[in-house]
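The complex is shown incomplete by one protein chain, all other protein chains being positioned as in the whole.
The letters A, B, C and D name the chains in turn, as written, and every chain counts its residues from 1.
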């Protein structure tokens, strides 16, 4: 399922174009009111753009403007939408809500129930299966809405801030579940959280003021953000490699020690080590001491950032104070050691 | 306005007791379904507990169970509630929603409008004043709900995840606004974000499974969490002092260099420097290099944590790998240097 | 109500609805003869009217479509003087203008092919129809037993029914949509209309004057034009 | 710009019964219009009797609709928002005028407010005589129309729920303010529906009126009574006159519909 979208919605000041390859997950980042939800509504068929096309695997689902007038109804698109507002059906209990999707696609009752119960289990909702939505907490409600959207098993999945109301304790587990769900599914995930983008998405677009201001592979956008919003939330160091002997080993043989985010990757599995530039200390010679990672680099640039300077070298960034730059004489061409503590580095498996 | 609450709600498995001193802000942390919203509903008078009391400045607003039956209606409590679901009045435009509170308290029309416009301005909603709620994005809606709750100017303010739907870019500004609002108001803030707790609250309670599992001053709970949930989200280093010469100076003369979170504190203003234990490197002797903060400490304890060891000394914690501990021979009594980069330290004013 | 209306100038007449046309005309005459007096009518089914009078309706004169209803008034001592018969009415066959079933006599109504509607035996015109059928020795199998003459007329004039049994005056009032067929036996079944002033009359003498007008020659002329027979045409068993 | 939100619409097959229903209601109207003696329409309309009746009908139907609102909105609120056991019974009883044949309703009113009625004597002492006055017409119309307002408003209130009312209370709004500024605006479509029903029912009311109020021109003879009376002498004219009633109704409902879809 490859997805292609161009849409302009005049009264919301939205005019976007993007595409998602087959099996790819696209993260959409952007400030409030940027047009993220609008974009999903257009894809889901809930909103008719003034002009625009939604093409799924070559089939035009929406094609309006300039005399064209194709609008495949939402229920025929097989595009699932988890909206920002859970909107659970108030007259059905939790299980009834989750069974709704499969039942609507004529899945036999018993089978639909099995599907629902599996999702309820995965999202730790089994105990709540007989409750009415009015008897749930905010976070529980959001998880039920997610279960409902997933149980419908759409060909394209649109998730609008799937974890906004969730507590920090359940997020890692849920992220894990979503990784599995999204693994080989065409999907668009709206999020305010870089970590979600990093872990769930192959590519990222950043929407600001209704237009796409930045797009590209997740790692690229997050390491070298060009738009204001992305810069504000991203700018991470990412080192890709394989997991060997309890460390990440790059193709060049560099080893980065860090803490696996969730389950440790299997030996040899592709993984990525993530740490913020602020976690990187710069020395002229290796200092010893507790930090486990020391990378020899030649400095390539020193750029001012809000409140500090960003020093780049060897594909990595370090944020340091101007005073340090002065004291150490950091400048392009200078050889230095970037030091990062292992506890500052998170390692994620990359499927 | 001092607030006292004890409540048990049987069918939600909630049984809590807490108090908030006059002018104090209390943060409530806890996982989904813990009972946080339930607690606020009881205080606001929307929920009648099976047994419990809500006492505001000595006056019982709720007092039920064991034959007692006091239930002051919600509208007479002067307790404002920003619920998890914005629930903006769909038939009123944004300004109408925000004016609702003042108008209900018989504020003259012109004055109510002025109040509303001020809040709309503070929350950057002025451009949206004439929109209907259905024409707003999720984040905009939440901001309007906040403006509406604040404009009502209640004596006690209850905020249920006031920033859940907000993008990371507007959060700092909003946090700033809330700091002013909550400065000398009795308030309870439910949040999933430690930073909110740290910046907005004087004290914290952690609720898990319907009961209070931990309570205390914010800094204490966040630096030395005892409950599982608090440990998961907190465990920060906090250094209190005053802002002098672009650094935080403690009473003992220790200077910590860091980046002010928002506006820099005024010279001499009380402030707190915050950094996670993972950002602290341990050396046996000061290493030189870019990191600007080096604190001489005598190690007091080394405790295992998930995936690493937490080394404490001089009131600070450092998370390091077991291998580093072994290599450096870190043990209680050993003298060491805790090193933290200035860019890892955030400094917040403490009012 | 009451005082504000300057009641001396208003005469309120409660009359059976079949009297609408002639009484409205008589009212005009009465007003002409009594300058300053306004005659107001309340037309409804006789039994409705009597029920209202019993509950204190402010009427001066009551004209009923049958004796039995008038008896209820006298039984409650609401009639100021003995009721006077002032008109009679007899039955006629009514058919649509084009008479699709080709009805010519009562006997033709016996055919089950003919869709006949009559009044229900409980109401005066129905009771009369029943007696008429008995007198003529025919058995009627109506498709509907209506509550009011107007309902019978509506069915016939719309062509829904092939024939009906109603009063002469009703056929006259219905105009061109229907045709009346006289029934020779009708003379033996006559309905008498009585009139009486009501005890609650504001101005009993004015009420009596209206009754007098109705029974006067002038009044009789108006009634006769509407198809009513003279009160003394009583024969047979209608008393 | 028109609303770009795409209409989800309704299942297409539903148009069939909907059109059938519309046809079932509209055809008889067409049939009436087709048979109306338009030549006499003007004369009918301008006759003193018709004008008196029309004017009286409009006045009384408006008055009784207002009375229905004053009494019915509170009743619907109490029924929808309180939770006493007894309310079930009260609800059933209050709705009884719905099924009572209107004439029996009129009799019941006579038994209550008439001279020999439950309250009649008391009222007579006070010098109030309701029956057979224009006030009686209003009472009769209110009696039959009230349950329509109550039932449909109660349905709307239950559908709307109470969540916004709770929010309003936490903002310091007293129940009266909540009612005026939240509850009623939220159920406006239902309130308009209910008011239209009540007005229509009052405007078309016949049986209870003729029984309780009588039929005096200019005083208690409303348009339906006039139509009924005219039918005795002039069936076609009666039908034509009823078209006047229909036109009035179209205007009222049309205007109400406008207001409602403007929301």
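Keep this in mind: contacts are C-beta pairs under 8 Å (C-beta built on N, C-alpha and C of every residue); 3 or more make two chains touch, one makes a residue touch a chain.
Since we're looking at a predicted model, the values are computed, not measured.
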{"item": "Residue of D:123, D:146 or D:216 touching the missing chain in the full complex", "value": "D:146"}
{"item": "Omitted-chain contact residue, chosen from D:172, D:194 or D:214", "value": "D:194"}
{"item": "Residue numbers in subunit C that touch the chain omitted from display", "value": "47, 51, 115, 117, 120, 122-123, 142-147, 151, 154-155, 158-160"}
{"item": "Positions on subunit A contacted by the hidden chain, ascending", "value": "44-46, 73-75, 78-81, 83, 87, 89-92, 100-101, 103-105, 148-149, 152, 154"}
{"item": "For subunit D, residues in touch with the removed chain", "value": "3, 7-18, 20-22, 24-32, 34-35, 70-75, 77-78, 81-83, 88-105, 107-109, 111-112, 117-119, 142-143, 146-148, 150-152, 154-156, 158-160, 162, 165-166, 169, 174-176, 178-179, 186-187, 189-194, 196-197, 200-201, 203-204, 206-207, 224, 227-228, 231, 235, 238-239, 242, 245-246, 248-250, 253-254, 257-258, 260-261, 263"}
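As a convention for this text, only the chains that are shown with their structure count from here on.
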{"item": "Centroid distance [mean C-alpha coordinates] between subunit D and subunit C, Å", "value": "33"}
{"item": "Subunit D, residues touching no fewer than two other chains", "value": "none"}
{"item": "Touching two or more other chains - residue numbers and ranges from subunit A", "value": "none"}
